[in-house]
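Reading through the structure tokens given below for one structure.
A single protein chain has been omitted; all remaining protein chains appear in their positions.
This part shows subunit A:
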Amino acid sequence: MRFRLTRDQEALREGMRELLGRRFDGAALRAAAGAPARLDRRLWRELGAAGFFALRLPEADGGVGLGLPEAVLVFEEAGRALLPGPLLATHLAAAEVPGAAMGETVVARVDGGLAEWLAEADAVTGDASGALPVRSVDPLTPLHRVPGPAAGPADPVAVLLTAAEQLGTATRACELAVQHARTRVQFGQPIGAFQAVKHLCAELLVRAETARAAVYAAAVTAAPVDIAAARLLADEAAVRGARDCLQVHGGMGFTWESEVHLHLKRAWVRAQRGGGNTESEEMLAVELLG
């Protein structure tokens, strides 16, 4: 048993973090949040060239030939950077929709009565007829409501990669909270010296690390019940993590300028995928009966 990242996996993650740090840093994030949501097609193609969408396609088909664990790592990085765009939909469509694998085609996807980035997409998976735009709570995720009967059970791979993005958010929320707690001074000391703040930060880490173990393990086994578990843990780590991060930031956390709210809002959007987490809870309950 060697349940740790391999050298190659570490390098892949570093590479993705470096690319995103260079092409989509904090300033770019805030700029994006200040303008109507538009997709950066050049960045999309760069992601395509870096193998983000073709990651799991066989090499024979021009893909990178890697597996779910690697996909989880790059989605985690995308989540950490809060990269906008229908990453999941395009990645999932890489085998079917021409141009998706290389980032030439932007693909949206109908999921849980919603579709992200529908207006910017060149192609859609699922039936988007009758879709109506909504004023999205997340400034970086344009949303449409899509009427019609609920789809069947959620695609486990979609659930897992969403959990990976949530894990990225949980990790980032912890980093931001700790950074702020170390530097913001009140009552003559960094607020991180106050136990109430310190313990919020500790719990942020505990939730993120527990979710990490669940998400990575689910990537290895690809078992639907492991994926369901990963999803519950990662949703919790992201949503509660972002909220606690906001609390640690005080009034600053309530501003548009700080990036904290963007993490929380995106975590809310992702938590709705697959119609929320009820299905995962039910699956895990039934599994107990053996």
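Methods note: a contact is a pair of C-beta atoms (placed from the backbone, for glycine too) under 8 Å apart; a residue touches a chain by one contact, two chains touch by 3 or more; residues count from 1.
Going forward, contacts and distances are computed from a predicted model.
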Legend entry - Undepicted complex member, UniProt protein name, chosen from "Acyl-CoA dehydrogenase family protein", "ABC-2 type transport system permease protein", "Carbohydrate ABC transporter ATP-binding protein (CUT1 family)" or "Aspartyl/glutamyl-tRNA(Asn/Gln) amidotransferase subunit C": "Acyl-CoA dehydrogenase family protein"
Legend entry - Which residue of A:Ala37, A:Val124, A:Val178 or A:Ala267 touches the chain not shown here: A:Val178
Inset, instruction - Quick one: say which of A:Ala123, A:Val157 or A:Leu284 touches the chain that got left out. - result: A:Leu284
Legend entry - Identified contact with the non-displayed chain, of A:Arg23, A:Lys198 or A:Arg240: A:Lys198
Inset, instruction - Can you work out which residue in A:Ser136, A:Thr210 or A:Gln247 touches the chain that's missing from view? - result: A:Thr210
Legend entry - On subunit A, residues whose C-beta touches the chain left out of the figure: 1-6, 9, 69, 174, 178, 181-182, 189-190, 192-195, 198-199, 201-203, 205-206, 209-214, 216-217, 219-221, 225-226, 228-230, 232-233, 278, 280-290
